[in-house]
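Every protein chain except one is present and positioned as in the full complex.
Order of writing sets the chain letters: A, B and C. Residues in each chain are counted from 1.
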Amino acid sequence: MTILGRLKSWEGLLLGLLAVIVVMNILRSPYFLGAGNIANLFQLSIEKIIVALIMTLIIINGEIDLSVASIMGLAACVLAWLFQMGASLPIAIVGGLLAGLAAGLFNGFWVAYVGLPSLAVTLAGLIGFRGIARILVEDRAIGGFPVWFNTLGQQGILGPITASILIFAVLFAIVAIVLHGSALGRLVYVIGNNLQAARYSGVRVQSVKMTLFAASGLIAALAGILYAARLGSVRGDMATGFELDIITIVLLGGVSIFGGSGNLAGVGLSILVILNLRNGMGLANITGNTQTSVIGALLIFSVLAPNLAQNLQRRWIGRKT
Amino acid sequence: MKWLQRHVRPEQVRELSLLLLIIVAVVFFGSMIDGYYTSRTFNRIVSSVAIITIVAVGQTLVVLTRNIDLSVGSVVGCTAYFVGTLLGRYHDLNPLLAVLTAVALGAALGAINGLLVAWGRIPSIIVTLGTLAIYRGILVDLSGARTVTTDSLPGWLVGLPRLNLMSIGGLDLPALFMLAVAIVLIFHLGTGYLAVGRRFYAIGSNPDAAALIGLPIRRLVFLAFVLSGALAGLAGFVTLARYGNITVESGRGLELAAVAAVVVGGVNIFGGSGTVLGAMLGAIMIGTLEQSLYRLQISEFWRDAILGLLILLAVASDAVILQRLRALWGRADLKIVTEPPAEATVAAGARSP
Amino acid sequence: MTEPALARTKGAEQFGSSSAAASGQSGDRILETRSISKHFDATQALQDISFSLYPGEVHALLGENGAGKSTLIKIITGVLQPDGGEILLAGTPVVIRSAAEAQRLGIAAIYQEPLLFPDLSVAENIFVSHQGRGQVVGWRQMSQDAEAILAQLGVAIDVRSPARGLTLAAQQSVEIAKAISLNVRVLIMDEPTASLSAHEVAQLFGLVRDLRGQGVSILFVSHRIEEVFEIADKVTVFRDGRLISTRLRSETSPQRSISDMVGREMGLLKPRPRAAIGELLLSVRGLGRESVFEEVTFDLHRGEVLGFGGLIGAGRTDIGLALFGIEPATSGTIALDGKEITVRSPREGMDLGIAYVSEDRRQLGLSLPMSITANITLPMLHKYLDRFGLIRRGLETETAEAYRKRLSIRTSSVDLAVAKLSGGNQQKVMLSKWLNTKPSVLILDEPTRGIDVGAKAEVHAIIAELAATGIGIILISSDLPEVLAMSDRVLVMREGRQMAIFSREEATQERVMTAAMGQVSAPIGEVAA
Partner (left out) sequence: DIAPGKAMDMVLLPKFLGILPFDQAHQGAEEAAKELQNSKPLQFLGPTPENSVAGQIEITTNATTQGVAAIMISNNSGDQIVPSAKAAQAKGIKVVTWDSPIPSAEGEDVFVAQVDFTETGKVMADMAMGILGADGGKFAILSASPDAANQNAWIAAMKDALKDPKYAKLQLIDTVYGNDQSEASYNQANALVDKHPDMKLIMAPTSVGIVAAAKALQDGKLCDKIKVSGLGVPKEMVAYTMNGCAPQFALWSFVDLGYLSYYTAYGLASGAIKAEEGATFKAGRMGEYKITKDPTRAKGLRVLMGPFSIYDKKNVEAAAK
């Protein structure tokens, strides 16, 4: 099978899976097809899927960012802290975004310029950035933001479609173009495939990695702020544990954890698969650990199935000759 | 220097440097905390690192083969809960049998991971990310979210954390810690001196080459996961003994702690290099930081931030030291002595067309 | 060969009569393939190959790049499974499912690209496949054995240090040591000499002859025709996946083999036509990098080919890396067109018009899973952007197609992953990539390693053509005849030091070799620049 064929079959598999899930949801719940529910389906995980977009680039580049959820929390807490200190909300938002950018640059510095493994650096970030968020808000829950901020996160601006969903759509398009059409995207793949060869070809490996981590920090911060707007209040433990969900989405999308392969179409399908599955289970009153177990099993199965199929196919061909 | 280069491997120097870092940390905290240099501090750190060390040893084996096991936290939870329930029901179960049950259960869960990775050809991070959720989900469902309580456990188990094997001048060496040390020694020697251990390194170092020379990669990867599961099972037993009170949340997050210990301990996350001893030092490093930070008179809220920074510094300084070492040792590697043999010129001549 | 190292090896037990068969040729075939064929997608890599190997013979395989030599070897060693046909070992049909099984059957291979365990010590690399399960590793014994084997090869590498960072040649030596330590009946060598220098080749051949004397059959692949005719008893030629001819060495000639290979008459290595040498381009004075190389001084003119000769590890590659900015020099000066420059990164090197074609195409030269096109345009990607910053695929493909024609890269499409090309064609892709940067100084590090005669002649023609357009070329090569034929002057390195620079007239095999081995005699010293 050519790489192309394989990719096609991967996305085909996700598409088939998606169809099955959607049909099951429609059959099982009369509420599923409501416009409100469809919007909710995105809205409930919107921050995670926004971050999954940039995580796709990072993983294709052969790195990982475990600190995204903590950066989300950090940005929201910086925003809340500034707001509480008397800053106007727009300034507080900028402050939150800058905090995320700074965190991303910090990660990027250690990974790109010092050459530490990103797993270790961002594991430290996962603990450390959350710590800074906690220092800022301690045990308080900070709310009372102006109405427009809460509206931004909660109210639909195009029918039931919220600002967050629009931002996601725009980001998706941007990331698709960057990854599959721009020089940066090409370099992301090249570095993910063979870092040394990229370096020997004059690729500025360090600045590409730095750019990605900075972007990851910034987008995670944006997602954190959108999360704050959706919830209307901020606590130190915001978004804890989101990183696993985000990485799950990307991996299910067919992106290799070792870098160098995967595409955004797969990730887009994987987002739809997971969101619909979650929503369907939620409407069927399956929650908590059962829900995560099912998604865990799906993750394994979605890689196992094509492998098994391939094996069988090979065996069958083997018998024929 | 020459002598050093010949007789000490870079990995060993790296372990020494980590040891040095731990000492620096201890001296630092000693100057910050009153009454730090007491046997209590020692005992505290020693008994707190037992569980994480045992898990980190298993994680090391898996990481050496260029894989990762994120399900260990759930395996610890499952075994602690299951064995706890078992002991609650059958009070006079033989202690050894209880330990074996824990290890066997862990090994079985590890075997599932191993099967899926080795024969299902699924990247380990995907498999174990999945089983992390699945094992925990099964635990919550099967247990009906009940709790194992200390009073349901037999006395010998509840008393186990207090059992000291030795006491040197007030420094207690608890049995559970010594168990961890024994595990470390066994696996350190095993990976250093047994062919099967060296093959873990080979696989992680260059999987293609391992396949070409015909190493049984699948069986070895499977074995690594089984061992990791078994050790997580053992850690589950220790968890049960230490905390007594086991909710279905027990062991959650241990996977990240184990990976942190392994990474700080200098095991290459992409496989092929690092040692079990290093992983233990990593666990002790993190344990020292954590336990010392609890005692530092700083706000609760500062602890995580400082811990994150310290882990980063540990990894960074280790990397810088290792780079230096590699450079030094590298020179020695590349000394290729080519004594020009007498017939060389003749042969060269013979090559001309 | 009763070395302790070999005493503890296994693999030959199945052949109790091993020494009986030592007399060679007349015995039964040890290995036979019948009508083997293999295809990859649209490529028919092998078609109906029936081929025999007898005990105690050295049998060479010749063929252009992509002719199918490596594929046949991979099938014999169980790495690939044939689509059809069968393999017989000592007369009995066998199915070889894995390399381990091949080893158990007494077949071992040294592959075209060395595959070592960078984290294991050299000694472990040699013995890792011998150790049984659960067996205790005797570190001391193993090191001694490893040293003994390497000593036979005339190479002394610290066997206790990790294999990471070994030069390609050293890696190759370890590979050879690994294979001979297995004490096998059939030893397959896929271009083992590609990264070896002359006297190592001589040493290797001594060893091959020893093994042959013990009844081991050796299947030998090389693109260096002279070598083949020095060592082989029989020569089989492949073309386009078919077996064209099998002849005794005594009954054929290099010329004849080459015409079998390419299907037409072809000359041997011809000296490059002398071109007019232009003004000074690159001027290097006292260049050095701490404890790697030192005091390198030379000039390069427009249109000149400056050959770099020397033994393995002489530091030639390191000079290339310093000039290109990958491992910047720490002392000395570089002047380009009379202006002093510093090169701190490959990007800076490229912007100054310097290009470096690496010797290690798998690790450093190419991004194997990516397409030919993407690889070729990579360094100049910024030239392929439209005003929105997006890549102009059409333009990219145009460029790739142009180079495909110019260097006759054999592929069904330029969108194919480079990994799927044969070694030689990969080399051509790498060359295209750097030609596309339109360099004024082109550093070629082993540009013809693993390239067949046809392609090699093409590369040589390209070098000549480029030189004629005024590019200054530094040609690093371990193929001494090539260096001599192509270069206007030859710089000889030894252990990080510049030994001599010979003009074209002065440069003879003997002189270059003597200099490379550190025995510069007085008259040559005088002619050194």
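The criterion applied here is as follows: a contact is a pair of C-beta atoms (placed from the backbone, for glycine too) under 8 Å apart; a residue touches a chain by one contact, two chains touch by 3 or more.
Just so we're clear, the structure is a prediction, and the values are computed from it rather than from any experiment.
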Chains in view that touch the one left out, judged over the entire complex: A, B
Option from B:121, B:219 or B:295 whose C-beta touches the chain left out: B:295
Absent-chain contact - pick from B:60, B:250 or B:288: B:250
Residue among A:84, A:196 or A:240 touching the omitted chain: A:240
Sole residue of A:19, A:91, A:141 or A:312 that reaches the chain not shown, by the stated touch rule: A:141
Contacting the left-out chain in the complete assembly, out of B:12, B:85 or B:150: B:150
Interface with the undisplayed chain - residues on chain B: 35, 40-41, 44, 48, 136, 140, 144-147, 149-151, 158, 161-162, 239, 242-253, 290-291, 294-295, 297, 300-301
Touching residues on chain A - with respect to the absent chain: 29, 31, 34, 36-37, 40, 44, 134, 138-139, 141, 143, 150, 153-154, 230-233, 235-242, 245, 278-279, 282-283, 285, 287-289, 292
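Heads up, the rule we're going with is that only the chains that are shown with their structure count from here on.
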Averaged-CA centre spacing for the pair chain B and chain A, given as whole angstrom: 29
Mean-CA-position distance for chain C and chain A (Å): 44
Geometric centre distance via CA averages, chain C-chain B, whole Å: 41
Chain B, residues touching no fewer than two other chains: none
Partner chain A, residues of chain B touching it in the complex: 116, 120-123, 125-127, 129-134, 136-141, 256, 259-260, 263-264, 269-270, 299, 301-309, 311-312, 315-316, 319-320
Chain B-facing residues of chain A, complex: 110, 114-117, 119-121, 123-132, 134-135, 138, 236, 244, 247-248, 251, 256-258, 288-290, 292-293, 295-300, 303-304, 307-308
Parts of chain C lying in touch with chain B, wherever the complex brings them together: 77-79, 98-104, 109, 111, 115-120, 124, 128-129, 131-137, 139, 154-158, 160-162, 164-167, 169-170, 178, 198-203, 205, 225-227, 230, 254, 268-269, 291, 311-313, 480-481, 509-510, 513-514, 517-519
